[in-house]
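For this view, one protein chain was removed and the others were kept in their places.
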Amino acid sequence: MMQLFRRTLRGILEHLYLTVVGAGVIAAALLLIGTFVLVVRNLDGLVSTWNHDAHISAYFRPQTPAEVQVAAQQAIAGRREVASVEHVTAEEATVWMKEQMPQMAPVMDDLGKEALPASLEIVLKPEYLTTEQVEAFAKSLSDAGSFSEVDYGRDWVGRLDTFLSVLRIFGGVLGGLTAVGTLFLVANTVHLAVYARRDELAIMRLVGATDGYIVGPFAMEGALQGLLGSSVAIAMLWALHQSLEGRLATMLPAALGTQELAFLPAPSLLLLILVGTLGGTAVNTVAVVRFLRSLP
Amino acid sequence: MMQLFRRTLRGILEHLYLTVVGAGVIAAALLLIGTFVLVVRNLDGLVSTWNHDAHISAYFRPQTPAEVQVAAQQAIAGRREVASVEHVTAEEATVWMKEQMPQMAPVMDDLGKEALPASLEIVLKPEYLTTEQVEAFAKSLSDAGSFSEVDYGRDWVGRLDTFLSVLRIFGGVLGGLTAVGTLFLVANTVHLAVYARRDELAIMRLVGATDGYIVGPFAMEGALQGLLGSSVAIAMLWALHQSLEGRLATMLPAALGTQELAFLPAPSLLLLILVGTLGGTAVNTVAVVRFLRSLP
Amino acid sequence: MIRLYHVVKSYGDRDALRDVSFHVEKGEMVYLTGPSGAGKSTLLKLLYGAERPTSGKVLIGGTDISQLPAGNLPMIRRNVGVVFQDFKLLPMRTVAANVALALEVIGASEEQLRRRVPAVLNIVGLRGREDTVAGVLSGGEQQRVAIARAIVNDPAILLADEPTGNLDGSMAVEVLEILQAINLRGTTVLVATHDIGLMDRFPHRKLRLESGRAVSERPRR
Partner (left out) sequence: MIRLYHVVKSYGDRDALRDVSFHVEKGEMVYLTGPSGAGKSTLLKLLYGAERPTSGKVLIGGTDISQLPAGNLPMIRRNVGVVFQDFKLLPMRTVAANVALALEVIGASEEQLRRRVPAVLNIVGLRGREDTVAGVLSGGEQQRVAIARAIVNDPAILLADEPTGNLDGSMAVEVLEILQAINLRGTTVLVATHDIGLMDRFPHRKLRLESGRAVSERPRR
């Protein structure tokens, strides 16, 4: 083990340029992937704040007694799809209407405080926000019979839903391509690095080295490159995150509803390091083994 | 020239593996960048369809004569920020209100057809949709004096605006990183390819070859790799586009408002080829020249 | 120890060896001679498994190495020291590391490395050059590193391909004395060489190749 480590170190020092390039390439690849994940996470956060805007308004029939309204609110609050239910009384509705359309104010005053119906404003949990689910939920309310009207911005829900699907497909394509593309680029670089050391490998073979003996230090070097590369990538991601957060500080509350740009959580960072280290090991090993196969 | 071409071809054949890897790496890099641009273009299209929803409602004071309303409409239609102006009469407003809130219908009927004010529904051109511009435009209408109220969904415009800014920043960061990262990866690959041929270059130097003589075929090979790589990238982009379009066919009208997923226009494709070819040439040339500098 | 039966080695339409049969007994020392391109290096390549014969058998200590699966080649090579005609040193490694390599691959201990490597470098006259990178050495120095690496792990068979081509006369004599000494300790030695003077001074059986055909000679005394 000690000997393997010493041999690895020697290989690294002898080909410092190749080692650094390998680590740099892994860092670049992971930085791209990490940034992608970071952007997706934050857009996801953004989209989920919108979802809260997609709510269902259920209007009570005129003269529904207050106790019935409260009972209905509690019943709905208990359903598993529901994130929150707010009770809007007729008075509150009238006040809201006057605020929204000031030119209607005199009309509303004429009509008295019961002019508009009371309603429940229902917000569904994000996971129940597909068009079908919202429709089904609204229909179940209509069918219950105590509401004169159930309103859920049919257009809005449908469009948001489609938008999210499209975004998810685009994101998947871009993310998948980034992953595959960078893997391809890293694998090529490593293959070239091995190719640049082809004479050395051939000589080791000729003096009686087994494949395992030759591959060992390469695999370990790959692991170290991956470790170094992923650490650098995380450091750069962090720097990027900090600089973006500073730049976005004024926009964030409005766009994301929070003061902070989300960074990758610790498990994701660990995963990134793991992917880098194992990936570096695997790619190096495959490259060397493939080359050794071609030797006599 | 013929001789240069023959020497280039010889170099390519002798190091077919290196040449193919180089072209492949360029293809992967351009594919990533191209996909990114493709996604941005289509999201852009999507966002611009939303923008059309951000409109300004200007309510006329009660009893404004019809001629004045028409004159105001024409005046506003003439302003450079304006994409369209629609005149909504009091009757139309009432009909719309009844549709939107059926429970209000009896109330509206009691009030007669002039209960709601007439209005102009103004859509601004996309390039004038920042918060400040919309606010300024709305204020200019208020100041004009013929309107009792100018309404422009303050929240909505602000949020959309912020969202677009955030998206643009994210996109810029991701795009910039993709460009820089892939350039880094391509440059490294090419450097390694040159490094793998270091003995050959040193020998050419020793038998009296000038730098120009050595660099020429490399530069030309880089151009060919770039040409090949960008062509492959475009072919893959096209395949990707086709497969996505098929998969998204049902969602597209709702999300993008059109049947078609936009592909890159011819000039962009030409640019991609140009970038690939010139980039390949430049990167190869730089790598060889840098290496030659290190030789005696 | 070494037995070739009707060995043919063709590269495309070029025959490097045509029906060569020949034996070297354990503990023997034999010269391989013949003009440039006669097939000397090719024959040696067959013996350390860098090439496989087109037809015929190549036995090393009883095993037919032309039939050996690739995974078993390292085991054979550990018992066969080779001085390659083009040295095949690792140019970025030091002299000591190049020599140590042959010991490391057989799993020798640190202790063994520390003892054997300087000793063998002393024998070839490179004491004091341990830490020089092999790539910058003179031609003759590189050749001696190659010799040191070939003999460092006391192989059962030593194959030397033109081991004195880059050495001056007295140094060449020294190398031949080294090879003879090793041979006397029981190692089977096969030396490809052009140097008639040297062969006359250190007489041993010769195998002469001409255009890939064997023409055996008895040592002249």
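We just call them A, B and C in the order they show up, numbering each chain from 1.
Keep in mind that, in the parts below, a contact is a pair of C-beta atoms (placed from the backbone, for glycine too) under 8 Å apart; a residue touches a chain by one contact, two chains touch by 3 or more.
Source: prediction; values computed, not measured.
Student: Would you list the chains present here that the left-out chain is in contact with?
Tutor: Across all of the complex, the chain we cannot see touches B, C.
Student: Identify the residues of chain B touching the omitted chain, counting contacts across the whole complex.
Tutor: For chain B, the residues touching the absent chain are 3, 7, 10, 14-15, 200, 202-211, 213, 296.
Student: For chain C, enumerate the residues touching the unshown chain of the complex.
Tutor: 11, 33-37, 40-42, 85-86, 136-141, 143-144, 161-162, 165-172, 194, 196-197
One rule holds for everything that comes next: only the chains that are shown with their structure count from here on.
Student: Keeping to the contact definition above, tell me which chains border both chain A and chain B.
Tutor: In this structure, no chain contacts chain B and also chain A.
Student: Among all other chains, pick the one whose mean CA position is farthest from the mean CA position of chain C.
Tutor: The chain farthest from chain C, judged by C-alpha centres, is B.
Student: Could you name the chain whose Cα mean is nearest to the mean of all protein Cα atoms here?
Tutor: A
Student: Distance from the CA centroid of chain A to that of chain B, rounded to the nearest Å?
Tutor: 22
Student: Distance-wise, how many Å sit between the C-alpha centres of chain A and chain C, to the nearest whole number?
Tutor: 62
Student: Which residues of chain A are in contact with two or more other chains?
Tutor: In chain A, no residue touches two or more other chains.
Student: When you check chain C against every other chain, which residues touch at least two of them?
Tutor: Answer for chain C, listing residues that touch two or more other chains: there are none.
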